[in-house]
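The other protein chains are all here in position, but one chain of the complex has been omitted.
Chain nomenclature is as follows: A, B and C, assigned in order of appearance, with residue numbering initiated at 1 for each chain independently.
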Amino acid sequence: MHREIRVQEQDFSVAAEYGAARERLGACAGAVASFVGLVRDLRSGAADEAVEALCLEHYPGMTERSIEAIVAEAAGRWPLLDVVVIHRVGRLEPAAQIVLVQAASAHRSAAFAACEFIMDYLKTEAVFWKREESRDGARWVEATAEDRHRVSDWNGGG
Amino acid sequence: MHREIRVQEQDFSVAAEYGAARERLGACAGAVASFVGLVRDLRSGAADEAVEALCLEHYPGMTERSIEAIVAEAAGRWPLLDVVVIHRVGRLEPAAQIVLVQAASAHRSAAFAACEFIMDYLKTEAVFWKREESRDGARWVEATAEDRHRVSDWNGGG
Amino acid sequence: MKVEVRFFASLRDAAGLDVREVILPDEASFDSLMNALEHELQAGALDALRADNVRVALNQELTQPPFELAEGDEVAFLPPVTGG
Partner (left out) sequence: MKVEVRFFASLRDAAGLDVREVILPDEASFDSLMNALEHELQAGALDALRADNVRVALNQELTQPPFELAEGDEVAFLPPVTGG
């Protein structure tokens, strides 16, 4: 399995990552599932408060290893052929790309499940911190109760 | 909600569809989930029989409406902002792109669910037929028992 | 009256053709069409069209036979579908 994990300030190209994966895969993959997270201009839970920027912080070294552990867990659960995770850090403005998860497999169920699993774990386990800046100040964002429930569901929880 | 459904012989560009969706979405979407189905070079269920081509047939008019019905059902279930479904027909060789489903929403759970839902329904309800050509001849492909179970799961079945 | 009949995928293989214009008496039904097809198609084709998993579309809408036909109707025989 090809796996690629990058934490970077610069933007990424979905087209380049998808194209590179197709070159690597040839004709053995029947399914490529992908997800891109974007900065929304509204604060979560407060429909009328505009977000001016999202600042992402990480712990170099530990953050990459936390993502590697998530990808390894996914690769143990599903027969994956190719996984790419790119996560940006730094100050991102509304509409900017934050994260790309791309998973390829022979069949769609594994590709979908792995992509969603990795996103759920990035939300709750990967070593990042997020600060939302709005006109009224800044606040640190935490994983939501729904995020934690989704991870619990992957582990047989209710 | 922007919705776009195309059935075509020519190939499609994932990059172009993703770029166009981002332009349309601005900063209101936090999540874009997408799926691409590719022609595998192995016949499903038979690990050692090479597929030389997949021929996709459709019923012009009825096929497009069957996809529109699937997308409308997804839009009724989840708060979607943008959905693109492109499905190719004709003779496709191994590694070729068959189908793109791209769904955008404010949050990832809706985008993932809609993308997977649409794919599951394309497998079982959309008006297409597939013939696999191999060295030993051709055979018509049918939706698998797993495909039918997945659709049943969306409807509360077991 | 004239009715256009379409055969898809494995049913096209069974019928030996993909589309056929069939002339029927006025006030014909789906059953009259099947009787007409029995004479016009190759042997075994009717059994294939009558299989349990075959669905029928009348003017591109899935429709459960029996039903009446009108001039210019399009009847299609659809074997099990699969896309994606």
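In the analysis below, contacts are C-beta pairs under 8 Å (C-beta built on N, C-alpha and C of every residue); 3 or more make two chains touch, one makes a residue touch a chain.
Because the structure is a prediction, the values reported are computed rather than measured.
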Shown chains that the omitted chain touches within the full complex: A
Contact residue for the chain not shown (choose from A:Ala15, A:Ala53 or A:Val141): A:Val141
Per the touch definition above, residue among A:Arg24, A:Arg43, A:His107 or A:Arg131 touching the missing chain: A:Arg131
Touch list for chain A against the chain that is not drawn: 37, 56-57, 59, 61-62, 65-66, 87, 98-99, 119, 122-131, 140-143, 147
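Quick note on the criterion: only the chains that are shown with their structure count from here on.
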Geometric centre: closest chain by C-alpha means: B
Whole-Å gap separating chain B and chain C, where each centre is the average of the chain's CA atoms: 28
Distance between chain centroids, defined by C-alpha means - chain A, chain C (Å): 50
Two or more partner chains touched - positions in chain B: 37, 119
Residues of chain C engaged with two or more neighbouring chains: 84
